[in-house]
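Just one protein chain is left out here, and the rest sit where they should.
Letters A and B mark the chains as written, and numbering starts fresh at 1 in each.
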Amino acid sequence: MSPCLSVFIVLGVCLAAIGALYLLGRAVSVSRDTVEVLPFQSGWRPREHALSRFHARWYPLTLVFLAFDVEMLFMFPWALVVAEKGPAAIIEMFVFLGVLVAGVVWAWREGAFRWV
Amino acid sequence: MGVIDWIAGVGTKRVHVLVIETPGASLLRMRVQAAIAARGWVEATSPADADALLVCGNPGSPLSELIGAVWEQIPSPRHRAMLTEPGTLLEFLDAIPIALQNERSQRADAHDRPQHVSMSPADGAPDMTRVDTSDTPGMHHSEAEAEPPLPDDSGHDVSMHTDTMYEGTPQKNSGSNPAMDMNMSGPAGIPLAEGDQDRDGLEMDVTHLTLGPILAAWPADLVLHCTLHGDVVADARVERLPSGVATTEQPAVASQLCDAAARLLSVIGWDPVARQVDRLRNDIVSGVPPQDVSRRLNRLITQIRRSRTLRWSLAGIHAPGARPARDRLLGWLQSAQESLMADEKRPFHIPVGELALSEVDIRLAVLGQELSTVRLIIASLATGTSPRVVLGHE
Partner (left out) sequence: MSSPAAGGAVGAVVLLPLGVAVLALAVASVNGAVNARAEGGAVRDGFAAPVRETARLIRQQRRTLPGADSLLWRIAGAGLGIAAVLQVVVIPFGDVTFADLPVGLVWFNAIDVLLWALWWLLGWGANSTWSLVGGYRFLAQALSYEIPLMFALTAPAIGAGSLRLLDIQAAQQSVWFVVWMPVSFLIYVASVVAFSSWGPFQSAVGVDIGQGVLAELSGIDRLLVLGGRYAVLVAGAAFSVPLFFGGGSGPLLPGGIWVVVKTAVVLAGMLAVGRMVPTIRPDRLAEIAWVIVVPLVLVQLAVVAVIVAVNGGAL
């Protein structure tokens, strides 16, 4: 059995188990129907829907994150050949990481990691 | 039916109670909390989490309408009760699991309750017929909650706003009116959020959220109508609910201080320690010998004082003019300790000093802060939980 097939089988079993749980809930709970209620706002009525353009003040941090996230693409293959390639691979990778860390230091000085 | 009954039996051994304190009834609320903890039950943090709604004291307007609206948000099986004196507390609590297990009435309630939300914002006068349908299982003392509502002008309003129409109106599910209001753009007649300039000059949606009075670890008499950019409070209007009964017996100083500390700790998110301080408060309220309580309190003070994470997490959190949150937390616990150790020979005197902040100050303290900071600031003021002189000074 191929590993991928195994993953899909387990996925199927999980879905079935969750489905069974929902069926059990339907059978046991005091109401089969889902009740629609207003969002909890301490009892006050909502003035508008909550889904909105959210003020994500950590936006600059996401850009720093993306730089490192893309870097991970190189990290995993590199990890496999370090022992084989030796010092050259280590120096190359850490020079690259050093450049990225310089970016982190710059972002830090710009206040990207503080957003309150 | 055997399985269903068994599940109902096991499922009602750990009841989640949404405890609502009317202003001035803090001792009653603490007694309820102690009784709930003694049974191994849990305090609910939101209606979705609750099985039972227990009102401590006799709520006036607008609190009773707010309670009615929150009641509609509690999923079935559910039970509500209103407690006005501690004598009947244990009976009330005993009644909760029985009512929750009653399969027939719970099914009927789940079937009969409004299944959908429909808002008609133009309808300013609260429609009390919803709250008044007292066929809900085991509802006690519903008369008080069915009183015709009064327009709320009793709260001391320091608003800079004029558009208080929606903010001042409790929400309700009027199941009788399924027709959607054609003027409104979003589902269920609730408008969609619209744009405004945020503090950085970007166009962002503005939403509104009211904090209190029905909110976990929040002062019973404080209402904060917030205008939000995401989770940042752009503007706020502070409202105070009038105290119901002025003559109600007040809890012991030590239990008030522990209560304030436990609330601040749970807002901080240090659950294990908050539980222990909760327990101290419950013990004081239930009359456990002060020596026992004092010993445990001492250990907790040491643990809290030593936590570097707490120091770091609370750094810079304070309302303008007030002492830092961490100092106040430790100060409360110290004072509680002193008050526990005091006896006839060495009575405990509370030094009268710094007063709690006014509504204007509270508004200024929360402006431009994000919600978690707002919660920390309000919890560190402990406004309204007790006589202000006690908590204003450490």
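Everything below uses one rule, namely that a residue touches a chain if its C-beta (ideal position, glycine included) is under 8 Å from a C-beta of that chain, and two chains touch if they have at least 3 such contacts.
Here the structure is a predicted model, which means the values were calculated and not measured.
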Where the missing chain makes contact, among the chains that are shown: A, B
Subunit A, residues in touch with the chain not shown (by the definition above): 1, 3-4, 6-7, 9-11, 13-15, 17-18, 21-22, 24-25, 28-31, 33-41, 46, 49-52, 54, 56, 58, 61-62, 64-65, 68-69, 72, 75-76, 79-84, 86-87, 89-90, 93-94, 97, 101, 104-105, 107-108, 113-116
Footprint left on subunit B by the chain that the document does not show: 7-8, 10-14, 16, 37-38, 40, 45-46, 48-49, 51, 73, 75-77, 110, 117, 186-188, 190, 207, 209, 215-217, 228, 230-231, 265-273, 275-276, 278-279, 282-283, 307, 309-310, 312-313, 370-372, 375-376
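Just so it is clear, only the chains that are shown with their structure count from here on.
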Subunit A and subunit B: spacing of chain centres that average the CA atoms, whole Å: 33
Footprint of subunit A on subunit B - complex, ascending: 3-4, 7, 46-48, 65-70, 72-73, 75-77, 103, 106-107, 109-111, 113-117, 119, 121, 166-167, 169-173, 186-188, 190-195, 198, 202-215, 223, 225, 229-232, 369-370, 373
Contact set on subunit A toward subunit B in their complex: 27-28, 30-31, 33, 35-38, 40-57, 116
